[in-house]
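Supplied in C-alpha cells, the structure appears directly below.
All protein chains of the complex are present and in place, except for one that has been dropped.
As written, the chain order gives the labels A and B, with residue 1 at the start of each chain.
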Amino acid sequence: MTKKLLAILVALVMVLAACGTAAPANSGNDEGAKPAETAAAEKSIGVMLSTNVMSLDCNLATDGDSFEVIADCIDGLTQMDADGAAIPALAESWEISEDGLTWTFHLRDAKWANGDPVTANDFVFAWKTAVATNVEYGYMFDSSVACVKNADEIMYEGADPDTLGVSAADDKTLVVELIAPVSFFDSLMYFPTFYPLNEKFYTECGDTYGTSPETFLSNGAYILSDYTPGAASFTVTKNLDYWNADQVSIDSIKYQVVGSSDNALTAFKSGTLDLVVISGSQVPAAQEDENLASKIKVTGAGYMWYLSFSQTEANANGGQLANTNLRLAFTNAIDRESLVENYVMDGSLPTYTCVPPQFAASATTGEDFSGDQDKFKDVCSFDTAKALEYFEAAKAELGVDTFEFTMIYGNNEGDEVQKVAQAIKEQIEGALPGVTLNLQAMSKAERLDKMQNDNYDVALTRWGPDYADPMTYLGMWITDNANNYGFWSNADYDQLIKDCTTGAYINDYEARWNALYEAETIAMNEAVIAPLYTKASANLISDKLQGVEFHPVALNRVYKSATVSD
Amino acid sequence: MQKYIFKRVITALITLLVITFLLFWLVRIMPGNPFPSERMTDEAIAAKRAEMGLDDPILTQFVRYMKKVLKGDFGKGTSLFNGAPIHTVLNKAIANSFKIGGIAILLGTFVGLVLGIIAALNRDRFWDVFCSVFSILGVCVPSYVFLIFLQYTFAYKTTLLPYFFDSSQFLKSSIIPSLSLSLFTMSTIARFTRNEMIEVMDSDYVLLAEAKGMYGYKLITRHVLRNALIPIVTVLAPLIVDLLTGALVVEKIYGIQGIGKLMVDAISGEGIDYNYVLALGILYSSLYIGIMLVVDLLYGVLDPRIRISAKGGDQ
Partner (left out) sequence: MTDQDFVLLKDRNIETDTNYASMPYWRGVFKRFFAKKRSVVGLVIVAAILVLALLGPVLSGYTYREITSVVDEETGKEVVARGISPRIPWLHKLLGKEDYTDRFADKTFLFGTDDLGRDLWTRTWYGARVSLLIAFVTIIIDVIIGMTFGLTSGYFGGAVDGTMQRFVEVANSVPRLVIVSVLAIFMPKGIGLVIVALLLTEWIGMSKIARAEMLKIKELEYIFASRTLGAGNFGIIFNDVLPNTVGPIITQVMFSIPTAIFTEAFLSFVGVGIMLPQCSVGSLIEDGFNNITTLPYQIVPPIIVLALLMLGFNFIGDGLREALAPKLEDM
C-alpha cells in the first residue's frame, strides 16, 4: 500500500516537474489549474512500435505498424471484434445478393474530423484511386482476393478506373459488384486498403497527405496530435466526435519506436511504456522475474518463417535444389521445436504445414485449416534418419556427394533471425554429412531483391497473411506468380488453385476447402518450401492496461475497447 | 588573403558538384531496387520506374535533379515516408542531430583539451596515467554502451532524466545522448592534446623560451598550445562531421529522430530510397567540405607559416 502511495507521489512530482519545464514553452496553457486535473482525468498509455510508421496513407501503407496507427484514426466499413470476426463499423448493416456477387452497405452517420459527413463517395473515391494508381496492395481488389468487378482490367490492362465495380447509390449506400462470390468479403473490409478517403481533403493535400497532423484526416477513434514522418515517438488523442466515442476509454496513446528487446524490457520496467514486445533472452528473463511473469501475454503475430529453395538452373550449382529428395532431406533435418524453444523463445509455434495455423478457420465448421500439425508427418518432421534416407536418394540421383549452398537472410528483421539462421546451419550440416550451408546476411530490401531476381540458393524468409483464408499462402506457389520465389511449377497444383479462385469450386465452400487441402498436400510432398515456425509476439502489458485486442491478421493490436484502471 | 579565400570557396563548390554527381551515380548502381515489394507486380515496378525517369540516361537525370536541388527541393522519397517532401523530414532530423551532436562536440572538446593539458603537464604522474586509461576506455567502449549505462542509472534506477528522447523537454533529454556521444571525442582529443603538447614542450624553441625565463601560463598558451593545436584541429574536423551527422545506434536506442537513423532507414529499410540517400549524401558532403574549408582557413590564423606558403602557392 505504501509502495503504491509512493508511486503516486512520485508520479505527481514527475507530472509537476514535467509541467514546470514545459511551461515556458507553451505559456498559453492555463498553467495553475491543469496539472492536477490532467493527473486525475487523463488516461494515457505508452506503447512500443518496433519500426517506424512508414506511411499514414491507407492506400500506400504496407506494414503492420502503419496499419495499426491508421486503424486507430480511420474506420472502415467493418471492424474486427475480439476474435477477429467482422462487425459493423461505418457500415451499419449490409446485404448480399442471392448470387453473392453484389454487396450493399448502409452507412451510419459519421463525421470526418473537419466536420464533413462520411459518405459512400468517400469509399468510391478511395478505391478508385487505389486501383487507378495500382498501389502495392492493389492486388487485394483483383480476382485473386476481393474480385471487385473490372479491377484486373483497370490495373493490368489500363481500363478506365471509373468502370470499377463500386458505386454510391446515395450518400449513405455503397454498392459493390464482384466477379465471383467472396465469402470473406466482409472481413476484407477492415483491412486499411479498403478504408475511405475524403476526396476534397485528399486532393488538397496532394503528395503531403498523411505527413503531419494538419494533412491527415480522421473519422475514427483517435486523432493524430503530433507526428512527422520518421518520428521516433508521436501521440494520438481521442476523437470526441467519433461515432462510437462513448466506447473509447483511453484518452491518448503515445507511440515510441524501440529498437532492441533489451531496451524494451527496461523501458517497461521503468514504467515509461505500458505495452512492449520482447524476444530472445529477454523472454526467459521476464518469465523468471516474479513481478513480470504475470504480465507476459503471448499472442499470434500471424506470419510464418520458412525456407525458400531456388529451383532454377541458375542457382544452387546448376539447380541441385530442384531435386525433391534433397529438399525433403533439408526439411526433415530441421529441429523446429529446438529452434522455437532455444532461440526464438517468444512462444512462436513450430510449423509443419505450408499454411500456418491459427488464422484461417473454416466458415462452416470453425475448424482451423492447419490446426492439425501432424497431417504431413510423413514428409515434414524432425527425423534425422528419414532425412538421411532422402539425402542418400538425392545423392544417387544427382551423382554427387557434397553440396555447398548459401543461405541468405535479413539482418534487420529481428535479433532472432540471425540466431535461427546459425542454428539451422548447425542442424542441417550436422544431420546431412557433406552439406555446407554458408550464411549471408543482408538487408531485407536486398534479400527481397535477390529473391525476386532469382539470385539465391536458399532464403530464410517470411510471409504474413493478408486475409483470413489459406489462399493468402497457397496462391503464392502457382506457376508464374510473382511471389513464387522458388520457381516451382506443378500443373495439378495450378489447376486446383484456379478451380478455387475462379473455377469449379467458387460456389461450393466445402469442396473449395478440401481442394485447398489437396493443393497443400502436393506442395508439402514436394517440399516447395520448408516451413519453420509461426511467429508469436511475447507482449508485456502493464497491470493498468486491459482489454487490448490482439489479432494475427490485418490489424495486430486494437485499442478501441481497451481500458486503463487508475 | 581574400583572393585565397575566394579561390578556396570556388574549389570547394566545384568539389561539391563532383561529389554530388559521384553520389548520384553510386546510388544508382547500388544493389536492391527502390521498390522491393513482395506484393507489387513486375509491370507495376516498370511503370513506376518509367514514371520517375529512372530509365533515362544518367546525365539527363542528374541535370534534372540538380535543377530541383538548387531550388531547395530534394523531391520526395522513392519508398520511404511516401509523399512527404524530403526537406521537411530532413529539417527535423538535422535539428535534432545538430543540437545533440553540437553539445557533444563542445563538451568533448573542452573536457578533452583540459584533460590533455593536465596530463601533459603532469607527465608520467597520476593525472597522466588517469588520462591514458580514460582515453583508452573512451575509445574502446562504444558510445551506445555508455548510453545504456547512463539510461539505466539515471532513467531507470533513478528517474532523474527521461528514459527516451522527448523534444518537449529538449535540454533534459539531451543530457544522456550528448554525454555518451562526447566520450569518444573527449578521449581522442585528450590523447592527442597530450601527445602534441609533449612533443612541442620537448622542442627547441620551447626550450629556448624557457631558457629565456618564460614559464607557466604564458609559456603554455603562447608557445606550446598554439603549436600543439594545429594537428588537433585536423583530428577534430572529421569528428565534428561524424557527430553532427548523427550516431545511428545512439539515436535508435534513445528514440531520437536524427540523421543517422534516417540514413539507415534510407539504405536498409523497406527498400533503398535513392532520393533520401542522395539528399543525406549531399548534406554529409557539404558539411564535410564546409568544415574542411574552415579548418584550412583556420590553419592560416593559427600558423603564420602556412599562410605564407598558401600565398606562395597562390601565385
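Here, a contact is a pair of C-beta atoms (placed from the backbone, for glycine too) under 8 Å apart; a residue touches a chain by one contact, two chains touch by 3 or more.
All values derive from a computational prediction rather than experimental measurement.
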item: Of B:Ile118, B:Ile175 or B:Ile289, the one touching the omitted chain in the full complex; value: B:Ile289
item: Which residue of A:Ala285, A:Ala363 or A:Ile522 touches the chain not shown here; value: A:Ala285
item: Touching the absent chain when the full complex is considered, from B:Ile5, B:Leu59, B:Leu137 or B:Leu171; value: B:Leu137
item: Those residues of subunit A which, in the complete complex, touch the missing chain; value: 260-262, 265-266, 280-282, 284-285, 335, 337-338, 341-343, 411, 415, 418-419, 421-423, 425-426, 438-443, 446
item: Subunit B, residues in touch with the chain not shown (by the definition above); value: 11-12, 15-16, 18-19, 22-23, 26-27, 29-31, 132-133, 136-137, 139-142, 144-145, 148, 152, 188, 191-192, 195-196, 199, 202, 227, 230-231, 234, 238, 245, 263-264, 267-268, 277, 280-281, 284-285, 288-289, 292, 299, 303, 305-306, 309, 312-313
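Here is the rule we use: only the chains that are shown with their structure count from here on.
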item: Interfacial residue positions of subunit B with respect to subunit A in the complex; value: 31-33, 36-44, 47, 76, 80-85, 88-89, 92-93, 148, 151-152, 155-156, 159, 163-166, 168-169, 172, 251-253, 255-257, 261-262, 265, 267-272
item: Residues of subunit A defined as touching subunit B within the complex; value: 10, 14, 18, 21-22, 25, 52, 54-55, 57, 60, 62-63, 134, 136-139, 156, 207-211, 228-233, 256-260, 263, 266-267, 269-270, 272, 412, 443-446, 448-449, 452, 463, 466, 482-483
